[in-house]
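First up is the structure itself, then whatever we jot down about it.
Omission of a single protein chain aside, the complex is shown with its protein chains in their original locations.
Let's turn to chain A:
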Amino acid sequence: MSGYTVGEVVAEHTYGLTRDTLVRYAGASGDFNPIHYRDDVAASVGLPGVLAHGMLTMGFAVQPVVEWIGDRGWVSDYQTRFTRPVVVDPIEGASVTVVATIGAVEEGALRVDLTVTYDSATVLGKAQVRVTLS
């Protein structure tokens, strides 16, 4: 097939999250759980700080793949487990790195595996994107 190699890193991007990012995502998604923007609420339920929405992390983690594939394909399946929270400091924010690697090459499709790390630990488990080739 057309030059896709298992194990090849096809995209890599580091995203800087701030509290603004979380508020914007809350509004766009409709998930207004206050643990994603209020320190006092986060602390009262025993969290180490305000957390990024898992779905925000899932949402941007696929973007490097979308940008890489362009009009050569589309995301037909995307799954993940939320294994660790991303704590977003009010001043420093949080830095999350996505590395996208080709995991499998099939007939007319690719599986792209995402490694998503924050504070030197992975935050998404089994993050897999199926790209159906156009």
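Simple rule for what comes next: contacts are C-beta pairs under 8 Å (C-beta built on N, C-alpha and C of every residue); 3 or more make two chains touch, one makes a residue touch a chain; residues count from 1.
In the analysis below, contacts and distances are computed from a predicted model.
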item	value
Absent chain [UniProt protein name; select from "Sulfide/dihydroorotate dehydrogenase-like FAD/NAD-binding protein", "MaoC family dehydratase N-terminal domain-containing protein", "Fe-S cluster assembly ATPase SufC" or "Iron chelate uptake ABC transporter family permease subunit"]	"MaoC family dehydratase N-terminal domain-containing protein"
Selected residue (touches chain absent from view) among A:Val62, A:Ala94 or A:Val123	A:Val62
Footprint left on chain A by the chain that the document does not show	15, 21, 24-25, 27-31, 45, 54-56, 58-60, 62-63, 66-67, 74-82, 129
